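With one protein chain removed, the remaining protein chains of the complex are shown where they sit.
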């Protein structure tokens, strides 16, 4: 069975989009990076899929992934490759792509269900509080090792993580790279339910279909009530976070830190 | 033993009000609905009791219920009966009653202790974060199946539930009707302690009496410090939520959804 057979998918390279009864299913399935890592091009595909789902008759969006990793965040080797070429221009371009990617989640008006079947790292973890319901497989885990990678928080996690996890755990994730298991993420509120890996997809589908049987207006207005009061805060936080990333990427030190991270990773292999 | 023997109770039909040493005890005890379901008339009685307790020498208010259900939220058959008669007028009247009911909790200056001995549903669950201390019996559970009932959130739960439970669990409750056991509600912060059903009332009374031995000014000023900073947010959220409910009740679809819910319920019996 080939997940790419659906006709609407021909327009995408690194994601799969399936139009289902009542909802749109977007799967990260990167052909150009390992572990569903994100590049500006992949983020643009996600934005485009969200734009389509916003305009069609979908009542909600299901976000998941193909493979064993949900999303490993920004691709370090891509960052280094581009930033080495033209630091000033590329740092702007990549930060802009992150800003637009995060804004697409902030502004999406229909409920987003995230189904996390494996590790969610960096930006792949930090956007989860911008989704509305988050279910995880027992195999999933969550990490945002910002400081170790010489990066500052993104995806509004500097605001949403302390809100959800408490400031102590949020900072331990950001500063010390603390890993959360699926169960920990659930008991602390990042995830609302954990399922066994073998039945994960069925459990998710069952629930998403039931949600999609609700009235579209009620779903959208309920989300509006929950989200509208914090919309402007999230926009402001996203703006600040992306400014800071751009500034770091522009600096020589930022590039060096990324380099040394990649080298350490290479040695570990 | 008749809980209605106290003289101050003659003025109420669906609640029981007992003036105790240092505090006022309000018990939901509906004679006109099943399972302590709420109607505008019952909500007005609660508002009146809160008004009295605000003015007298009570240091705090204890809210609990007679029977095995704490409160099952708005009464669907009442809603349908009235909305079928005069949709425009009744949707306004009922939404106004909800607004005033919720405002009475938002504006109450003395601490409110809620003692939940059984299921708390819909508005009966969503007002709990507007109370100050929430204790539950092991038998209690919590559910706000808004979307399934073609309703949007009320009681400021669109703001308070994400704050307390995290956005993922709050939305799972609103969108998927996720039920929380007393233990889950406690581990996620909706409830602060769970007691055994057999000793629940004693445990609550013991603690309430100790709280009522504290200085009245300290209790009221401490509550003021905790609440004042979010007062205007809650007022705004309540206003928006009630506007949205009115709009849904005014629509033909809203009525149909309620009808079909009641029919399904009838079939299940």
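What to note about this one:
Order of writing sets the chain letters: A and B. Residues in each chain are counted from 1.
What we mean here is this: contacts are C-beta pairs under 8 Å (C-beta built on N, C-alpha and C of every residue); 3 or more make two chains touch, one makes a residue touch a chain.
Small disclaimer: the values here were computed from a predicted structure and weren't measured.
For the options B:102, B:125 or B:191, the residue in contact with the chain missing from this view is B:191. Across B:15, B:47, B:121 or B:134, the residue that sits in touch with the chain not pictured is B:134. Residue in contact with the omitted chain (choice from A:14, A:221 or A:241): A:241.
Along subunit B, the points of touch with the absent chain fall at residues 111, 128-129, 131-134, 160, 163-164, 187-193, 207, 210-211, 214-215, 217-219, 221-223, 225-226, 228-229. In the full complex, subunit A touches the omitted chain through residues 146-148, 150-153, 158-159, 162-163, 165-172, 174-176, 178, 187-188, 233, 236-237, 240-241, 244, 248, 253, 257.
Simple rule for what comes next: only the chains that are shown with their structure count from here on.
The mean-CA centres of subunit A and subunit B are about 36 angstrom from one another, to the nearest whole unit.
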